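All protein chains but one are shown in place.
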Amino acid sequence: MSETLHIDWTRCDGRGLCTELLPTLLDRDDWGYPLAKRATNGDRSNVAVRPAHSEAAREAVHLCPKMALSLANQVAGFGQ
Amino acid sequence: MDNALWAFGRVSGIISLVLFTGTVLVGVLARSGRPLLVVPRFSVTLIHRNIALLATAFLVLHVGSLLLDSYAKLNVTDVVVPFLGAFRPFWQGLGTVAFDLVLAVVVTSLLRHRIGPRTFRAVHWFTYAMWPIALAHAIGNGTNGTSRWFLLLAAGSAAVVVGALAWRVSANFLETAKTRQGGLL
Partner (left out) sequence: MTPVTAEMPMVVDRQGPSGTHRLFAAGNDAGLAEHVQTFGALPSHGVDARLIDVVEASGLTGRGGAAFASWRKIAATVDARSGAPLARKPVVIANGAEGEPLSFKDKALLAHAPHLVIDGLLTAARAVSGGQLFIYATDAGLPAVERALAQRHDSRSVRLVAAPETFISGEASAVVNGIANGPALPTDHRRRLSESGFKGRPTLVLNVETLAHMALIARYGSAWFRTEGSDRDPGTRLVSVSGPAGDRLLEVAGDAGLGDVLSSADIDTSSIQAVLVGGYHGRWVRPMDYRLSPTGPASHTVRPGAGVVHALPDSVCGLETTAQIVGYLANESAKQCGPCMFGLPAMARVLNSLAYGGRDPQLVRELGRLSRMVTGRGACHHPDGTAQLVGSALEAFSAEVAAHLAGTCSKRMGRRS
């Protein structure tokens, strides 16, 4: 099952650890925040993680200094 | 045997202090979001964590060996409750305070994904109190505390930590400070 890496932007401070650990998935934007290279239906807050990157993603979740990352098998997301 | 414990207790205390100094310095670097030359950011974070755990291990050995050592006259209460000791209670009490703070910081760090960022951060701030308290304990309580070499070591450590703190509060501390300046209207 493919996973998604969820970025909680209200916590993220763009410290750059995740972009080092997942260079194939994430760039950094002008201000240092992680920038998903690929959007899923325009969504770049839930980044698709292939099994090959699963371990690195887990590491990123664990090491994120702001605890802004989480991994899940599926994502929600409809608002008003 | 007692002599060995006594000597080990002193040495482990000094090693622990040096390692905690390193922990604080690497922690400040990690907070800046910068890599250390060729060492990537996540490694800096791991180094910070590992030095801290090593320092804690030496601290436990320091306290444990002196607890077993009859000369130090330390009892279990003194390990947790400060300022009740038989020998130089004030300076020993500082050590107890520092030990308690270290325990709080280490436990909240290990459990940070459970307790959330706020509590973690609030408790982590105590390291800035813990470090000078530990240093004062070493000078005031240590057998070598006032010997020339130790005072030189202490002064040097204090200088780098103060320097790191000055950098920490400076405007360009964050790696991204420049691009984020003027970001708000």
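Worth a mention:
The chains carry the letters A and B, assigned in the order they are written, with residues numbered from 1 in each.
FYI, contacts are C-beta pairs under 8 Å (C-beta built on N, C-alpha and C of every residue); 3 or more make two chains touch, one makes a residue touch a chain.
Because the structure is predicted, anything quoted here is derived from the model rather than measured.
Panel shows chain A; residues 6-14, 29-33, 35-36, 39, 42-45, 70, 72, 75-80 of it touch the chain omitted from the view.
The rule we apply is simple: only the chains that are shown with their structure count from here on.
Distance from the chain A centre to the chain B centre is 32 Å, each centre being the mean of its Cα atoms. Every residue of chain B that touches chain A in the complex is listed here, in rising order: 30-31, 33, 35, 40-42, 45-46, 112-113, 116-117, 120, 175-176, 179-180, 183. Within the complex formed with chain B, the residues of chain A that make contact are 11, 13-17, 20-21, 30-32, 59-60, 62-63, 65-67.
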